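A protein chain is absent from this complex, but the other protein chains hold their places.
So that you can tell them apart, the chains are marked A and B in the order they are listed, and the count of residues begins at 1 in each.
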Amino acid sequence: MGFRFVVEPWTAAAPKRRAALSLCTALAAAGVLGSLVFALAGVAPGAAWLAMARGALGSAYSLSEILVKAAPLTLTGLAVALCCRINLWNIGAEGQFVFGAIASCAVGLFAPAWCPPHLLLPLALAAGAAGGAAWALGPALLKARLGVSEILTTLLLNYVAVLFMEHLYFGPWRDPEGMGFPGTAELPDFVWLPTFGDTRMHWGLPLALVLALALWWLLARTRWGFRARVLGESPKAAAYAGFRAVRITVTALCLSGALAGLAGAGELLGVQHHLQDGLATGLGFTGIIVAFLARLNVLAVPFAALLLGGMLVGADQLQTDLRLPGTAILALQAALLFGALLGEFLAGKRVRVVRTGKREDRHGA
Amino acid sequence: MLEKQEPPLLSCRGLTKRFASPAEASGGGFVLANAGVDLDLRAGRVHALLGENGAGKSTLMSMLSGWHRPDAGTLALRGAPLVLGSPAAAMRAGIGMVHQRFSLVEALTGAENLALADGGRVSARRTKELAQRFGLALDPGKRVSEMSMGERQRLEILKLLARDAHILILDEPTSVLAPAEISGLYASLRRLADQGRAVVLITHKLSEIAGAADEVSVLRRGRMIAHNLPRDPALADGWDMAELSRLMVGRDVPDCVASSVPPSCVLGAQDDGLQGAEHSETTLSVRGLTAQSGQGEPPAFADVDFEIARGEILAIVGVAGNGQEALAATLGGMERPARGKITIQGRPYDRALVAYVPEDRHGAGTVPNLTLAENMLLSTTRSRGAIFARGAGSRAARKALEALNVTASGVNALARELSGGNLQKFILARELSKGAPLLVVEQPTQGLDVLAVCDVHAAILKAAETAAVALVTGDPAEALALARRVAVVYRGRIAGVVAAGDADAFERISRLMAGLAPVEAALAEVAR
Partner (left out) sequence: MALSVDLANLALLGQIAVNSSTAVLLASLGEIVTERSGVLNLGLEGMLLLGALAGFAVGAATGDPAAALGAAAFAGALAALAHGFFAITLGANQVLSGLALSLLGAGLTGVLGRDLLGAPGLVLAAIPLPRLSAIPVLGPALFNQPPLTYLALALAPLLWWVLGRTRLGLLIRACGENAGAAYASGVPVRMVRYGCTCFGGALCGLGGAFLSLSYTPGWKEGMSAGQGWIAIAMVIFALWKPLRALFGSLLFGALIAAQFLMQTAGVQWAPVWLLRAMPYLLTIIVLTLVHASPRLRRRSGPPANLGRFFRPEG
């Protein structure tokens, strides 16, 4: 007699409970995998987690920093989630983020000459969204018209966007009075996103929350959203119903790009105020994790963004306390993503041990 | 009953299999696919396993061929206990199965598929020799993707024979064949049985067992209702077909489906309709219609001409892969033709004038994860505006559920929670609600159980009172049961049109489907 593990669907688990189960599994798995990473790096996992917790939750300032990070993460998470609902992979939120920042920086640098000051901020934000959408347009058209994998095109364009941004702030847009420090001049303060009190929290966060609601409404209540959902669930049914897949695909990817671009604009106008090194820190890429941790539910995206924001802020403490390099956060994010996949697998399943016969495929002689 | 000294080649006792229920809203739980099934398979016999769709035939056979492990029950091979863990293990025990969806690698050649199966070398000569030995014609160098369904089936059987299978299980083997090919298949199976093998034929069509089987078992709702009924030489068909259908369905069956012969009542109803003055009014006219094609490939169909009058059903029949699928998609507006003209009521083609029931109920006709209310809006909403009309969708869906007696928990049920028959009725009701002058229905009853077939047929006939209906089907019996004229598609062209009332209609349709009748002769007859 032998034993065999049988993993079988557990139909009694309700969807809500399943989602909670999946999240808990994801976090637990991420904890284990992350500890493994710390151990490999020669750091005591307990100390590392403690440092992260202290870094993220230790002070009012750090808590506000989480909200600062949550704003762009919500937007890039929405960008990825929107595309995934239509079976599109926008791996290029990072590039769109950068391009959005570049576009809004252009407004901040060059528009004050002719634009009334009170219109500058809306114009800069709109430019950010437009820049992100424009950066997504190429992959969108290639995907919709020719079927070129948007995974590869959006991803490869990330590199191009970052190179272009570096070119700008090392070259033509460099601040001549920057004392050799590469970056643009500081944008005039009337294009800054207002902050709350004396924290770095800016209006990007409420904007992101409003957009999350708007996106939910768009998907659930509008004709376009209905068509997009049909296309995402079943392209054949969309063809049957006569929906234009090309148009929906292009619109969705551009909208997604606009959200990511807005995230970039918000980061520039709300936090950095210069185009400079350190603007593109993977907030776009992290959006993928945010989206999947939220299980593509746009209303859950802000919460996932909070979690990831907490991780980012906590990870800074790893650098100062334990001398771990900045890339440590990537390994932790990978652990979380793997954990989410494991959670997705285990949610709504139960593992049973069954007794098996002597040998499975023996048959009578 | 037959009791022999020698144990059966394979015997099953008490086989039971549960599956987790796919419908979440039903509160979970399990579906009992097979419950305590007994069956004996003997060498030299062709055994027909009869049952409706969903009766558990395929589950039973999947357990015999090692795909599923039984939850309870035992198997014995020549009296010795047998446990199967995988298809490979079943194959080693000499049990081979030809699934309804062939398990061939399409990108590989026949010889490569054979080598994959039996572990031998890839050799055209060896394949050819093997094919000749068992009398199964095959081109070893051809890629499977280029083979006809009949050829693929022969390759599947050959794969089993190459591995010395002595129990052959064929799941609905005739569903992909032209009627003319079926007799060839039966002859092959008979020969294989005579050589000492046990052959199992899974089917839900009573008409098929008469010509092929030595004994019959009937499965209903996962239970073996009758097993190993021998052929009764006193009866012409071998069994009392009415009794068998009663066993299969569990109650008396309406006339329209008890046999495959076109029922007179239905034809009568049609004739009445045709005597009206309106039947001369042409609703659909198709001229020189040709499908788009890739470079170097022939179009799926070419130069198709026909007309359908209001109140008429025209059946378009063909063996799968002869272009009628693309023709249906073109009529339904999913594909654009390369050339030709479609006019509906004298106007150029407009999607809004067509109600279309596609073959793929779960992927194209509905979106499985959307509610019925939302699915209602899939093809019926034509209004403008940004907000989509959820209330209107719910109301329309409620009406549709009532119109055709669809069993569902409500308009907020997800499409995937409905059974095949109820889903089909829902789609049909939705399409009919449009009141379009043309109805295109494609394979409307494939995979449905008998009673659902009846409902769907009745709905189509009702629709034909006010609209022109194009019925695209692979089943000549269905075509004859509903339509007045049957157009047969062969290799992308209309090979002939047969009047359903003719005495030899079935025979002629069968020949045309197999490409046997000369086109001119058929046209001459239609022109009379």
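The working rule: contacts are C-beta pairs under 8 Å (C-beta built on N, C-alpha and C of every residue); 3 or more make two chains touch, one makes a residue touch a chain.
Owing to the predicted nature of the structure, the values given are computational and were not obtained by experimental measurement.
Engineer: Which residue among A:Tyr61, A:Phe181 or A:Phe345 touches the omitted chain?
Structural biologist: A:Phe345
Engineer: Kindly state which of the options A:Leu23, A:Ala56, A:Ile91 or A:Leu207 is in contact with the chain not pictured.
Structural biologist: A:Ile91
Engineer: For a quick check of understanding: of B:Ala55, B:Leu82 or B:Ala115, which residue touches the chain that isn't displayed?
Structural biologist: The one listed residue touching the chain not shown is B:Ala115.
Engineer: Please give every residue of chain A in contact with the chain that is not shown.
Structural biologist: Residues of chain A in contact with the hidden chain: 37, 40-41, 89, 91, 138, 142, 146-149, 151-153, 155-157, 159-160, 163-164, 166-167, 171, 285, 288, 292, 324-335, 337-338, 340-342, 344-345.
Engineer: I need the residue numbers on chain B that touch the omitted chain, in ascending order.
Structural biologist: Considering the whole complex, chain B reaches the absent chain at 19, 62, 67-69, 86-88, 91, 97, 99, 102-108, 112-113, 115-117, 119, 121-122, 159, 294-296.
To be clear about the criterion, only the chains that are shown with their structure count from here on.
Engineer: If you average the CA atoms of chain A and of chain B, how far apart do the two points sit, in angstrom?
Structural biologist: The separation of the two C-alpha centroids amounts to 46 Å.
Engineer: What part of chain A is in contact with chain B in the complex they form?
Structural biologist: Residues of chain A touching chain B: 8-9, 11-12, 15, 221-226, 229-230, 233-234, 236-237, 239-242, 357, 359-365.
Engineer: Under the touch definition given earlier, write down the residues of chain B that touch chain A in their complex.
Structural biologist: For this pair, the touching residues of chain B are 20-21, 24, 28-29, 66, 76-86, 88-89, 92-93, 332-334, 351, 356, 358, 360, 363-370, 374, 377-379, 381, 385-388, 390.
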